[in-house]
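Worksheet: one structure, shown below.
Missing here: one protein chain of the complex. Every other protein chain is in place.
For clarity, chains are labelled A and B in written order, and residue numbers in each chain start from 1.
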Amino acid sequence: MGLTRGQLFEVGFWLTFALGAFALTYQFNLEIEIYEFGAYGWPRGVILCIVIAVLGQVYHDVRFGQAHRAVIGEDEERPQHDASYILRMLAALGLPLAYALLLQPLGFYALTPLFILAFLYAAGERRWPWLLGVTAFIYGFLLIAFARLLYVGLPTGNVRPFYDFSNWLLVVIR
Amino acid sequence: MVVYKRIWAGAIGAALALGVSLPAAGASLPDMMEKPNGFPERPLTAIIPYGPGGGSGQFGRALAEAVTRITDVPINMEYKPGGSGSVGMTAYMATPADGYTVLEHIDDASSAHALDPSKPNPASDLIPLVTAQITFSQIYIRSDETRFTDWKSFVAYAKSRDGKTSIANVSKAGSMERMNLKFVTDHEKIKLQQISFDKGGPRYAALKGGQVDALFEQPGDVRGFLDSGDFKPILTFLNERPAAFADVPSLKDIGLNINPLMRFRGYYVHKSTPPERVKWLQWAFQKAFHEPGYQAFNKKKFMDLIDSFRDTKGSQMLINDTIGIYRKVYKEVGLTQ
Partner (left out) sequence: MENFIAGTLMLFSNSTSVLIFVGGLLGGMIFGAIPGVSMLTLAAILLPFTGHLSATDGIMLFSVIYCAGVFGGAITAILFNIPGAPENAPTAFDGYPMTQKGQAGKAVGAAVLCSAFGGTCSAILMMSATAVIANWAISAFGPPEVFALVFFGLAVASSVGAATLWKGWLSVLFGLMLATVGLDPVGGIERYDFDIPYLLAGIHFIPTILGFFAVSEVIIQMEKRARGTYEAPKVSLDFPSLVEFWRLKVAVIRSVVIGFFCGILPGIGAVLAAFMGYNEAVRWSRDKSKFGKGELEGVVSSETANNAATGAAMIPLLALGLPGGALTAMMVGVFQMHDMEPGPLVFINSGELIWVVFSAMFFANLCIFFLGWLQTKTVVHLLRIPFHFLAPAILMMATVGAYAIRGLTVDIVVMFIAGIAGFLLRRSGYSVAGIVLGIILGKIGEQTFAQAMQMLYYDPMEYLNRPIGLALILGGAATIVFNIYRALRFPAAARA
């Protein structure tokens, strides 16, 4: 029995990963005067083990076939993906990532209410009182719990006017 | 080894000689200084590029608390450990240069710049506000060790074992610790197997538990083991013996004519910070060094054995000299071109 497309993709992924990671070890194959295996010995050993484990999985898939796959994942059949599904999944995956990348320049305090609002909207909430109310509740809770009570130094941002806004807000709530 | 002697004798000698004349300048600072245009009107933030528990974290907090005691300005500590201090440095360089965020850093920033000139030079890309801890290294053995009891017998033992003598050290090639040890082993023509530990606790446990034969460290970090009598120093990386370790040989005593690399810690601010704010910060952080609570802290850390204070100019000279030496040494050992 051959491999399914999904299984082929997984094998391809792991082999590409192993090859790429191995190629990159040549960026740091410097001598360490006090250690024979250098900085590259351990990663190369792990990469070798990955290749062995992939071969084992291929053997398993070929010999025992499909019977024991998908134990943990969802086993429902593939649903059709309409435009709204794709949009919402893009939002669920993209919004947090955008938020994380913008945190350093724009800061936690200015960005967070916008993110919560956008996320709730993407999750399908359309009632404005709920949108604003839940946003205000979560944001308020975060400010009181972490900024005021526990004094956690969350990112203030590096770019004006966001930096100034964060510092103004911190002075107000503390 | 001859090479090192030539480089070292000239370069650091100047730096250390300089330190002796400077502390008076700090003591004569005014008791109060007016805030320039109200600066600072909100708490400062101190970025510490190490974890809160280690030597740098403790130092950063102790000096910041002294600043607060003098000025009533609170300082929020932000610990950003990683990459031997380079991560905190990168994070600091991205903050606005308004004087509200200051950076604590150690001599690692100087050696990092010597190794890779694209990394900031703490003397010229930043303004050193103060250097408030300068200390030296030592080699320690267990007090109940019988195979050797002092430096001389340790060297003899190491020679007889042909490389099979171990010493616990830090885990960064080209670091102050590794370079200092290299000078000594080259000079004595011994081979030691260095065991690398990136954290202090396991490093000390290794000596205490008999896993290694010796340990390279600064006295303030192992004070507990020294006071309890578990460890004893057998070599001091200074040219003169400090009074607290009068019976431990110095480099000069073993015939090594260099000036050793030192560990130093201080506070910095962005170069483009408004000058009147820099002036106030310089006053506050230098004054804090002389504050009694901070002095007590330094004493507890063995930081009073040699002069630990440099003002901005003194820090710049210390850093520049240090960078110069690291550059030459790195070239010699092939770490840089």
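The working rule: a residue touches a chain if its C-beta (ideal position, glycine included) is under 8 Å from a C-beta of that chain, and two chains touch if they have at least 3 such contacts.
Quantities reported herein were computed from a predicted structural model and do not represent experimental measurements.
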item	value
Contact list for the unshown chain, restricted to visible chains	A, B
Which of B:Q193, B:N320 or B:T336 contacts the chain that the document leaves out	B:Q193
Which of A:L19, A:C49 or A:V171 contacts the chain that the document leaves out	A:C49
Missing-partner contacts on chain A, residue numbers	6, 10, 14, 21, 24, 27-28, 30, 32, 34-39, 42-43, 46-47, 49-50, 53-54, 56-57, 59-60, 63-64, 67-74, 76, 79, 84-85, 88-89, 92-93, 96-97, 99-101, 103-104, 108, 112, 115-116, 119-120, 123-125, 130, 134-135, 138, 141-142, 146, 150, 152-155
Chain not shown, touching residues in chain B	51-54, 57-58, 61, 77-84, 86-87, 90-91, 163-164, 166, 171-175, 193-198, 200-202, 204-206, 208-212, 223-225, 228, 230, 300
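The definition used in the following text is that only the chains that are shown with their structure count from here on.
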item	value
Separation of mean Cα positions, chain B and chain A [Å, integer]	38
Partner chain B, residues of chain A touching it in the complex	32-35, 104, 151, 153, 158, 160, 163, 167, 170-171
Residue ranges of chain B in contact with chain A within the complex	42, 45, 76-78, 94-96, 100, 173, 178, 193-194, 196
